[in-house]
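Just one protein chain is left out here, and the rest sit where they should.
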Amino acid sequence: MSDFIHNLLRLRRGPWEMVASVLIALGVAMLMQPFAITLYTYSFITTLIGTVMFIIVSHFPE
Amino acid sequence: MMKNTPIEKIASATPDNVARHIRGLSDRSIAWIFVAPTIFLLLAINIFPLIWTVWLSFTNSRVNRPNRDVDWVGLRNYERILTDSDIWNTMQATAHFLIWTIVLQVLIGFMLAFLINKKFKGNDLWTTIIVFPMMLSPAVVGNFWTFLYQPQIGLFNYVIAFFTGADPASFSMIGDVHLAPWAIVIADTWMWTPFVMLICLAGLRSIPGSIYEAAECDRASKWRQFWTITVPMVLPFLMLAVLFRGIENFKMFDLVVQLTGGGPGNTTTLTSIDLKREAFEKWRTGYSSAYAVILFVTVFGLASIYVKALNKVKER
Partner (left out) sequence: MSFSVTEPNKGTKWFAGVLVVGYALVTIAPLLWIIATGFKSPADSIAYPPKVVFEPSMEGYVNLFTERTRATEDMLEAAGEPETWYEEIARDQGTVISGPSRYGERFLNSVVIGFGSTALCMILGTAAAYAFSRFRVPLKDDLLFFILSTRMMPPIAVAIPIFLMFRNLGLNDTHLGMILLYTGVNLSLSVWLLKGFIDEIPIEYEEAALIDGYTRFQAFYKVVLPQAATGIASTAIFCLIFAWNEYAFAVLLTSGTAQTAPPFIPTIIGVGGKDWPAVAAGATIFLVPVMVFTILLRKHLLRGITFGAVRK
(Lines give C-alpha, C1' and ligand atoms only; values in the text may rest on other atoms or scores of the structure.)
Protein backbone atom coordinates (compact mmCIF):
# COMPACT_ATOMS: atom_id res chain seq x y z
CA MET A 1 0.00 0.00 0.00
CA SER A 2 2.76 2.44 0.90
CA ASP A 3 4.49 1.43 -2.33
CA PHE A 4 1.36 2.48 -4.15
CA ILE A 5 1.31 5.93 -2.54
CA HIS A 6 5.02 6.31 -3.02
CA ASN A 7 4.75 5.62 -6.77
CA LEU A 8 1.73 7.88 -6.97
CA LEU A 9 3.77 10.75 -5.58
CA ARG A 10 6.64 10.02 -7.93
CA LEU A 11 4.19 10.24 -10.85
CA ARG A 12 4.69 6.64 -11.98
CA ARG A 13 2.44 5.16 -14.61
CA GLY A 14 1.16 2.02 -12.86
CA PRO A 15 -0.75 3.42 -9.86
CA TRP A 16 -2.02 6.45 -11.76
CA GLU A 17 -3.46 4.25 -14.47
CA MET A 18 -5.13 2.29 -11.73
CA VAL A 19 -6.71 5.43 -10.30
CA ALA A 20 -7.90 6.49 -13.76
CA SER A 21 -9.33 3.04 -14.47
CA VAL A 22 -11.22 3.08 -11.20
CA LEU A 23 -12.66 6.51 -12.05
CA ILE A 24 -13.80 5.30 -15.47
CA ALA A 25 -15.36 2.18 -13.99
CA LEU A 26 -17.08 4.30 -11.35
CA GLY A 27 -18.43 6.64 -14.00
CA VAL A 28 -19.80 3.78 -16.07
CA ALA A 29 -21.42 2.24 -13.00
CA MET A 30 -22.99 5.60 -12.08
CA LEU A 31 -24.30 5.95 -15.63
CA MET A 32 -26.24 2.72 -15.48
CA GLN A 33 -27.18 2.26 -11.81
CA PRO A 34 -30.89 2.26 -11.00
CA PHE A 35 -30.67 3.93 -7.55
CA ALA A 36 -30.30 7.71 -7.74
CA ILE A 37 -30.67 10.10 -10.63
CA THR A 38 -28.11 12.45 -9.07
CA LEU A 39 -25.43 9.82 -9.55
CA TYR A 40 -26.56 9.46 -13.17
CA THR A 41 -26.27 13.22 -13.66
CA TYR A 42 -22.65 13.28 -12.50
CA SER A 43 -21.63 10.04 -14.22
CA PHE A 44 -20.51 11.68 -17.46
CA ILE A 45 -18.14 14.14 -15.82
CA THR A 46 -16.62 11.31 -13.77
CA THR A 47 -15.98 9.17 -16.84
CA LEU A 48 -14.65 12.16 -18.74
CA ILE A 49 -12.17 13.04 -15.99
CA GLY A 50 -11.10 9.40 -15.75
CA THR A 51 -10.58 9.11 -19.49
CA VAL A 52 -8.63 12.34 -19.87
CA MET A 53 -6.55 11.36 -16.87
CA PHE A 54 -5.85 7.96 -18.41
CA ILE A 55 -4.58 9.53 -21.61
CA ILE A 56 -2.28 11.85 -19.66
CA VAL A 57 -0.92 9.36 -17.15
CA SER A 58 -0.24 6.70 -19.78
CA HIS A 59 2.65 8.94 -20.82
CA PHE A 60 4.21 8.88 -17.34
CA PRO A 61 7.36 6.76 -17.01
CA GLU A 62 6.98 3.13 -15.88
CA MET B 1 18.86 4.79 -29.43
CA MET B 2 19.60 5.16 -33.14
CA LYS B 3 21.86 2.14 -33.34
CA ASN B 4 19.54 -0.24 -31.57
CA THR B 5 17.83 -2.22 -34.30
CA PRO B 6 19.86 -4.77 -36.24
CA ILE B 7 19.07 -3.08 -39.55
CA GLU B 8 20.52 0.20 -38.38
CA LYS B 9 23.57 -1.55 -37.05
CA ILE B 10 24.09 -3.17 -40.40
CA ALA B 11 23.46 0.07 -42.26
CA SER B 12 26.13 1.90 -40.28
CA ALA B 13 28.59 -0.95 -40.71
CA THR B 14 27.94 -1.30 -44.43
CA PRO B 15 30.78 -0.12 -46.63
CA ASP B 16 30.03 2.69 -49.04
CA ASN B 17 30.04 0.62 -52.22
CA VAL B 18 27.32 -1.61 -50.77
CA ALA B 19 25.43 1.33 -49.40
CA ARG B 20 25.12 2.79 -52.86
CA HIS B 21 23.00 -0.21 -53.81
CA ILE B 22 20.66 0.46 -50.92
CA ARG B 23 19.32 3.48 -52.64
CA GLY B 24 15.84 4.85 -52.85
CA LEU B 25 14.01 6.51 -50.06
CA SER B 26 15.14 6.69 -46.49
CA ASP B 27 13.39 4.53 -43.92
CA ARG B 28 11.85 7.57 -42.38
CA SER B 29 10.11 8.70 -45.54
CA ILE B 30 9.00 5.19 -46.36
CA ALA B 31 7.47 4.93 -42.90
CA TRP B 32 5.50 8.09 -43.56
CA ILE B 33 4.41 7.04 -47.03
CA PHE B 34 3.18 3.74 -45.62
CA VAL B 35 1.37 5.15 -42.60
CA ALA B 36 -0.04 8.36 -44.06
CA PRO B 37 -2.91 6.96 -46.18
CA THR B 38 -4.25 4.99 -43.24
CA ILE B 39 -4.04 7.94 -40.90
CA PHE B 40 -5.60 10.18 -43.51
CA LEU B 41 -8.56 7.89 -44.09
CA LEU B 42 -9.09 7.44 -40.36
CA LEU B 43 -8.95 11.21 -39.89
CA ALA B 44 -11.56 11.68 -42.61
CA ILE B 45 -13.88 8.85 -41.59
CA ASN B 46 -13.45 8.96 -37.81
CA ILE B 47 -11.79 12.02 -36.35
CA PHE B 48 -13.26 14.75 -38.48
CA PRO B 49 -16.81 13.47 -37.85
CA LEU B 50 -15.97 13.16 -34.16
CA ILE B 51 -14.94 16.80 -33.94
CA TRP B 52 -18.04 17.76 -35.87
CA THR B 53 -20.18 15.84 -33.40
CA VAL B 54 -18.61 17.64 -30.48
CA TRP B 55 -19.27 20.98 -32.16
CA LEU B 56 -22.88 20.03 -32.99
CA SER B 57 -23.46 18.95 -29.41
CA PHE B 58 -23.19 22.58 -28.28
CA THR B 59 -25.83 23.74 -30.78
CA ASN B 60 -29.52 23.26 -31.36
CA SER B 61 -29.01 22.13 -34.97
CA ARG B 62 -31.72 20.11 -36.71
CA VAL B 63 -30.56 18.79 -40.06
CA ASN B 64 -34.08 18.29 -41.39
CA ARG B 65 -34.61 22.07 -41.24
CA PRO B 66 -31.63 23.46 -43.12
CA ASN B 67 -33.02 26.97 -43.28
CA ARG B 68 -33.30 27.45 -39.55
CA ASP B 69 -30.53 29.33 -37.80
CA VAL B 70 -28.21 27.18 -35.75
CA ASP B 71 -27.74 28.66 -32.29
CA TRP B 72 -24.99 28.01 -29.82
CA VAL B 73 -26.63 26.64 -26.68
CA GLY B 74 -23.58 25.83 -24.59
CA LEU B 75 -23.99 22.90 -22.25
CA ARG B 76 -27.79 22.86 -22.33
CA ASN B 77 -28.03 19.66 -24.38
CA TYR B 78 -25.84 17.84 -21.88
CA GLU B 79 -27.85 19.22 -19.00
CA ARG B 80 -31.09 17.99 -20.51
CA ILE B 81 -29.78 14.52 -21.30
CA LEU B 82 -28.16 14.02 -17.93
CA THR B 83 -31.31 14.95 -16.04
CA ASP B 84 -33.72 13.10 -18.33
CA SER B 85 -35.19 10.12 -16.47
CA ASP B 86 -36.25 8.42 -19.72
CA ILE B 87 -32.66 8.23 -20.88
CA TRP B 88 -31.69 7.09 -17.41
CA ASN B 89 -34.21 4.25 -17.84
CA THR B 90 -32.66 3.43 -21.19
CA MET B 91 -29.30 3.16 -19.47
CA GLN B 92 -30.79 0.76 -16.96
CA ALA B 93 -32.25 -1.38 -19.74
CA THR B 94 -28.76 -1.42 -21.24
CA ALA B 95 -27.30 -2.37 -17.85
CA HIS B 96 -29.72 -5.29 -17.51
CA PHE B 97 -28.76 -6.52 -20.96
CA LEU B 98 -25.07 -5.97 -20.31
CA ILE B 99 -24.85 -7.64 -16.92
CA TRP B 100 -26.88 -10.72 -17.74
CA THR B 101 -25.28 -11.39 -21.11
CA ILE B 102 -21.82 -11.13 -19.54
CA VAL B 103 -22.71 -13.35 -16.59
CA LEU B 104 -24.28 -16.04 -18.76
CA GLN B 105 -21.61 -15.91 -21.44
CA VAL B 106 -18.77 -16.10 -18.95
CA LEU B 107 -20.33 -19.02 -17.06
CA ILE B 108 -21.28 -21.06 -20.13
CA GLY B 109 -18.23 -20.01 -22.14
CA PHE B 110 -15.77 -20.91 -19.39
CA MET B 111 -17.48 -24.24 -18.76
CA LEU B 112 -17.37 -25.14 -22.43
CA ALA B 113 -13.72 -24.14 -22.74
CA PHE B 114 -12.91 -26.21 -19.66
CA LEU B 115 -14.63 -29.24 -21.17
CA ILE B 116 -13.13 -28.79 -24.63
CA ASN B 117 -9.71 -28.54 -23.01
CA LYS B 118 -10.16 -32.16 -21.88
CA LYS B 119 -9.09 -32.92 -25.46
CA PHE B 120 -11.68 -35.54 -26.28
CA LYS B 121 -11.72 -36.97 -29.78
CA GLY B 122 -13.10 -34.59 -32.40
CA ASN B 123 -13.04 -31.50 -30.17
CA ASP B 124 -11.77 -29.36 -33.07
CA LEU B 125 -14.78 -30.16 -35.21
CA TRP B 126 -17.27 -29.42 -32.44
CA THR B 127 -15.49 -26.20 -31.50
CA THR B 128 -15.87 -24.97 -35.07
CA ILE B 129 -19.56 -25.81 -35.04
CA ILE B 130 -20.08 -23.98 -31.75
CA VAL B 131 -18.32 -20.92 -33.17
CA PHE B 132 -20.71 -20.48 -36.13
CA PRO B 133 -23.32 -18.16 -34.54
CA MET B 134 -20.72 -15.55 -33.63
CA MET B 135 -19.59 -15.04 -37.22
CA LEU B 136 -23.04 -14.42 -38.69
CA SER B 137 -24.76 -11.14 -39.43
CA PRO B 138 -26.48 -10.03 -36.20
CA ALA B 139 -29.28 -8.27 -38.06
CA VAL B 140 -30.18 -11.30 -40.13
CA VAL B 141 -29.92 -13.56 -37.10
CA GLY B 142 -32.02 -11.17 -34.99
CA ASN B 143 -34.67 -11.12 -37.67
CA PHE B 144 -34.78 -14.87 -37.70
CA TRP B 145 -34.99 -15.14 -33.94
CA THR B 146 -38.30 -13.28 -34.13
CA PHE B 147 -39.51 -16.32 -36.06
CA LEU B 148 -38.20 -18.70 -33.40
CA TYR B 149 -39.89 -16.58 -30.72
CA GLN B 150 -43.35 -16.61 -32.38
CA PRO B 151 -46.04 -17.80 -30.01
CA GLN B 152 -47.54 -21.14 -31.10
CA ILE B 153 -45.49 -21.69 -34.28
CA GLY B 154 -42.03 -20.68 -33.05
CA LEU B 155 -39.45 -23.36 -32.37
CA PHE B 156 -38.29 -21.69 -29.13
CA ASN B 157 -41.79 -21.54 -27.68
CA TYR B 158 -42.42 -25.11 -28.76
CA VAL B 159 -39.30 -26.40 -27.01
CA ILE B 160 -40.05 -24.46 -23.81
CA ALA B 161 -43.62 -25.71 -23.88
CA PHE B 162 -42.43 -29.26 -24.50
CA PHE B 163 -40.29 -29.24 -21.36
CA THR B 164 -42.53 -27.21 -19.04
CA GLY B 165 -45.94 -28.31 -20.25
CA ALA B 166 -47.11 -24.72 -20.75
CA ASP B 167 -49.20 -23.73 -23.72
CA PRO B 168 -46.82 -22.48 -26.46
CA ALA B 169 -49.36 -19.88 -27.53
CA SER B 170 -49.70 -18.48 -24.02
CA PHE B 171 -46.49 -16.47 -23.95
CA SER B 172 -44.71 -14.21 -26.39
CA MET B 173 -41.03 -13.64 -25.75
CA ILE B 174 -40.88 -10.40 -27.72
CA GLY B 175 -44.39 -9.14 -27.05
CA ASP B 176 -44.37 -9.38 -23.26
CA VAL B 177 -43.01 -6.52 -21.16
CA HIS B 178 -41.39 -8.90 -18.68
CA LEU B 179 -40.05 -11.44 -21.16
CA ALA B 180 -38.65 -9.14 -23.86
CA PRO B 181 -35.54 -8.08 -21.87
CA TRP B 182 -34.76 -11.78 -21.48
CA ALA B 183 -35.46 -12.53 -25.13
CA ILE B 184 -32.59 -10.28 -26.18
CA VAL B 185 -30.34 -11.71 -23.45
CA ILE B 186 -30.99 -15.25 -24.71
CA ALA B 187 -30.36 -14.40 -28.35
CA ASP B 188 -27.17 -12.50 -27.55
CA THR B 189 -25.93 -15.29 -25.28
CA TRP B 190 -26.57 -17.82 -28.02
CA MET B 191 -24.62 -15.69 -30.41
CA TRP B 192 -21.62 -14.61 -28.33
CA THR B 193 -20.91 -17.41 -25.85
CA PRO B 194 -18.45 -18.91 -28.38
CA PHE B 195 -16.44 -15.69 -28.22
CA VAL B 196 -15.87 -16.00 -24.47
CA MET B 197 -15.29 -19.71 -24.93
CA LEU B 198 -12.51 -19.21 -27.49
CA ILE B 199 -10.69 -16.69 -25.32
CA CYS B 200 -10.99 -18.89 -22.23
CA LEU B 201 -9.72 -21.82 -24.25
CA ALA B 202 -6.65 -19.81 -25.23
CA GLY B 203 -6.15 -18.98 -21.56
CA LEU B 204 -6.44 -22.62 -20.51
CA ARG B 205 -4.03 -23.74 -23.21
CA SER B 206 -1.47 -21.16 -22.13
CA ILE B 207 -1.09 -22.85 -18.74
CA PRO B 208 1.96 -25.10 -18.80
CA GLY B 209 1.22 -28.69 -17.75
CA SER B 210 4.22 -28.71 -15.45
CA ILE B 211 2.39 -26.48 -12.97
CA TYR B 212 -0.30 -29.13 -12.51
CA GLU B 213 2.34 -31.83 -12.22
CA ALA B 214 4.02 -29.88 -9.44
CA ALA B 215 0.67 -29.42 -7.69
CA GLU B 216 0.00 -33.13 -8.06
CA CYS B 217 3.31 -33.86 -6.31
CA ASP B 218 2.21 -31.59 -3.49
CA ARG B 219 -0.97 -33.70 -3.26
CA ALA B 220 -3.22 -30.73 -3.93
CA SER B 221 -6.77 -31.86 -4.65
CA LYS B 222 -8.26 -31.31 -8.15
CA TRP B 223 -10.67 -28.81 -6.64
CA ARG B 224 -7.83 -26.86 -5.08
CA GLN B 225 -5.83 -26.97 -8.29
CA PHE B 226 -8.80 -25.53 -10.12
CA TRP B 227 -9.10 -22.53 -7.78
CA THR B 228 -5.42 -21.87 -7.20
CA ILE B 229 -4.02 -22.55 -10.68
CA THR B 230 -6.67 -22.66 -13.40
CA VAL B 231 -8.82 -19.69 -12.37
CA PRO B 232 -6.02 -17.18 -11.65
CA MET B 233 -4.19 -18.12 -14.83
CA VAL B 234 -7.29 -17.68 -17.00
CA LEU B 235 -8.42 -14.50 -15.27
CA PRO B 236 -6.54 -11.98 -17.49
CA PHE B 237 -8.06 -13.63 -20.55
CA LEU B 238 -11.49 -13.58 -18.95
CA MET B 239 -11.01 -9.90 -18.17
CA LEU B 240 -10.31 -9.27 -21.85
CA ALA B 241 -13.43 -11.13 -22.91
CA VAL B 242 -15.62 -9.34 -20.36
CA LEU B 243 -14.37 -5.89 -21.35
CA PHE B 244 -14.77 -6.59 -25.02
CA ARG B 245 -18.27 -7.97 -24.65
CA GLY B 246 -19.07 -5.07 -22.34
CA ILE B 247 -18.06 -2.49 -24.94
CA GLU B 248 -19.79 -4.35 -27.76
CA ASN B 249 -23.03 -4.78 -25.85
CA PHE B 250 -22.99 -1.22 -24.55
CA LYS B 251 -23.29 -0.09 -28.16
CA MET B 252 -25.50 -3.01 -29.24
CA PHE B 253 -27.80 -2.09 -32.08
CA ASP B 254 -28.31 -4.51 -34.97
CA LEU B 255 -29.35 -7.69 -33.18
CA VAL B 256 -31.78 -6.03 -30.79
CA VAL B 257 -33.28 -3.58 -33.25
CA GLN B 258 -34.21 -6.48 -35.50
CA LEU B 259 -35.38 -8.66 -32.65
CA THR B 260 -37.64 -6.32 -30.71
CA GLY B 261 -37.17 -2.89 -32.26
CA GLY B 262 -36.85 -1.52 -28.72
CA GLY B 263 -40.31 -2.63 -27.63
CA PRO B 264 -42.68 -3.49 -26.15
CA GLY B 265 -42.95 -0.01 -24.71
CA ASN B 266 -39.38 0.99 -24.03
CA THR B 267 -38.37 -2.19 -22.23
CA THR B 268 -35.64 -3.16 -24.67
CA THR B 269 -34.70 0.31 -25.88
CA LEU B 270 -30.94 0.18 -25.48
CA THR B 271 -28.93 3.40 -25.74
CA SER B 272 -28.01 2.97 -29.39
CA ILE B 273 -31.64 2.37 -30.36
CA ASP B 274 -32.72 5.42 -28.37
CA LEU B 275 -29.97 7.48 -29.99
CA LYS B 276 -31.04 6.33 -33.44
CA ARG B 277 -34.59 7.53 -32.74
CA GLU B 278 -33.42 10.92 -31.53
CA ALA B 279 -30.99 11.40 -34.40
CA PHE B 280 -32.68 9.81 -37.40
CA GLU B 281 -36.38 9.86 -36.57
CA LYS B 282 -36.87 13.00 -34.49
CA TRP B 283 -33.89 14.68 -36.21
CA ARG B 284 -32.77 16.49 -33.05
CA THR B 285 -29.22 16.65 -34.31
CA GLY B 286 -27.68 18.89 -31.66
CA TYR B 287 -29.30 17.02 -28.82
CA SER B 288 -28.41 13.60 -30.19
CA SER B 289 -24.83 14.73 -30.83
CA ALA B 290 -24.47 15.44 -27.12
CA TYR B 291 -25.96 12.01 -26.46
CA ALA B 292 -23.41 10.52 -28.88
CA VAL B 293 -20.53 12.31 -27.13
CA ILE B 294 -21.59 10.79 -23.81
CA LEU B 295 -21.54 7.32 -25.37
CA PHE B 296 -18.20 8.10 -27.08
CA VAL B 297 -16.49 9.07 -23.86
CA THR B 298 -17.83 6.03 -22.04
CA VAL B 299 -16.68 3.66 -24.78
CA PHE B 300 -13.35 5.46 -25.08
CA GLY B 301 -12.76 5.10 -21.35
CA LEU B 302 -13.60 1.40 -21.43
CA ALA B 303 -11.43 0.97 -24.52
CA SER B 304 -8.38 2.37 -22.74
CA ILE B 305 -8.86 -0.16 -19.94
CA TYR B 306 -9.31 -2.82 -22.63
CA VAL B 307 -5.99 -1.98 -24.28
CA LYS B 308 -4.32 -2.20 -20.89
CA ALA B 309 -5.80 -5.68 -20.41
CA LEU B 310 -4.75 -6.55 -23.95
CA ASN B 311 -1.13 -5.70 -23.26
CA LYS B 312 -1.22 -7.74 -20.07
CA VAL B 313 -2.36 -10.80 -22.00
CA LYS B 314 0.17 -10.16 -24.76
CA GLU B 315 3.00 -10.39 -22.26
CA ARG B 316 2.04 -13.99 -21.52
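Lettered A and B in written order, each chain numbered from 1.
Everything below uses one rule, namely that a contact is a pair of C-beta atoms (placed from the backbone, for glycine too) under 8 Å apart; a residue touches a chain by one contact, two chains touch by 3 or more.
Nothing here was measured: the structure is a model prediction, and the numbers come from that model.
Peer 1: Check each of B:122, B:165 or B:265 against the chain that is not shown and name the one that touches it.
Peer 2: Hidden-chain contact among the options goes to B:122.
Peer 1: Among B:70, B:99, B:160 or B:303, which residue is in touch with the absent chain?
Peer 2: B:303
Peer 1: Please give every residue of subunit B in contact with the chain that is not shown.
Peer 2: Within subunit B, the residues that touch the unshown chain are 5-7, 10, 14, 18, 21-25, 27-28, 30-35, 37-39, 41-42, 44-50, 52-53, 56, 63, 108, 112, 115-116, 118-124, 126-140, 143-145, 147-148, 150, 152-155, 158, 168, 190, 193-195, 198-199, 201-202, 205-206, 209, 212-213, 216, 237, 240, 244, 247, 250-251, 253-254, 258, 271-272, 275-276, 279-280, 285, 288-289, 291-293, 295-296, 299-300, 302-304, 306-307, 310, 313-314.
By our rule, only the chains that are shown with their structure count from here on.
Peer 1: When the C-alpha atoms of subunit A and subunit B are each averaged to a single point, how far apart are the two points in Å?
Peer 2: 21
Peer 1: With touch defined as at the start, can you tell me which subunit B residues reach subunit A in the complex?
Peer 2: So the residues of subunit B touching subunit A come out as 78, 82-83, 85, 88, 91-92, 94-95, 98, 294, 297-298, 300-302, 304-305, 308.
Peer 1: Quick one: which bits of subunit A touch subunit B in the complex? Just the residue numbers, please.
Peer 2: Result: residues 17, 20-21, 24-25, 27-28, 31-34, 37, 40-44, 47-48, 50-51, 54-55, 58 of subunit A touch subunit B.
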